[in-house]
Structures are given as C-alpha cells and as structure tokens.
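In what follows, a single structure is set out as structure tokens and then discussed.
One protein chain is absent from this view; the other protein chains keep their places.
Showing chain A:
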Amino acid sequence: MADTTPAAPPSTVGDLALEVRSKNAGPFWVTMELFMRDADGYRIVADETFINEHVIAELYRIDAATIQLFRIPSLNVVKISFPRPVSQGSLRDRDMHAGQHHVPLALLPLPGTTPGVRHG
C-alpha cells in the first residue's frame, strides 16, 4: 500500500505506513496491522479519537464489542483483531486467507484530508 505516488501529499493511513496487512488468525478470526514508517505516523493512527473500536466497527460492519485493538509504540504498530464476519471457506467467503481485508483500513482518509480524494 505504500509508496504509491511519492509526490502527492499523504491522504490515507496507508500513505504513512511501511505495510498494511491482514490475515486469518486461525479459522475464526481476522487480524490486521498498520506498520507505520515512524513515530509521527504512529502517533496519528494510535490517536484514540482517530482509530478506535467504533471506527473499525463501522469500516468492517461488525460489532465494536468484539474488536481487540492493540497499540504498540515500540514497533510503531497498531494491530486490530476481530471474529471473521464470514466463516472461512464458506460459500460467501471471497478471501480465504483474509489477505486483502486490510484495504479499507489502508484507504482510511487521514484526519484533515478530504475523504474520497484518491488516485485511481
């Protein structure tokens, strides 16, 4: 998700990250991480008024009470885990490894930027 358009000012969470990824954590959970480039980027995404359980619940249409959110300053990482909304391998599971479910998080507009202004 990183290094898309170096000239453009960062507009999404992914623009400030080394890597944004998601993956199954066992068949019944999905987990995702924001690996931020530096402490400045970390401070933005670790701010509880920006990314919190309610924002994630809205983004992924899940129950906020089921979300586990970890802020890890030593790694400049925010990690988010929640029960898989669609059972792994079921008819409606379109992402067996949950490997592409980080994208809504990565495309989250940064505070102060205009939502929806994106390239492509």
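Here is the rule we go by: a contact is a pair of C-beta atoms (placed from the backbone, for glycine too) under 8 Å apart; a residue touches a chain by one contact, two chains touch by 3 or more; residues count from 1.
The rule is simple: contacts and distances are computed from a predicted model.
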Chain not present in the shown complex, as UniProt names it (candidates "Acyclic terpene utilisation N-terminal domain-containing protein", "Rieske 2Fe-2S domain-containing protein", "Thiazole synthase" or "cytochrome-c oxidase"): "Acyclic terpene utilisation N-terminal domain-containing protein"
Interface with the unshown chain - residue positions in chain A: 23-29, 31, 33, 35, 59-61, 66, 68, 70, 72, 74-75, 77, 79, 81, 83, 87-92, 94-97, 100-101, 103-104, 107, 118, 120
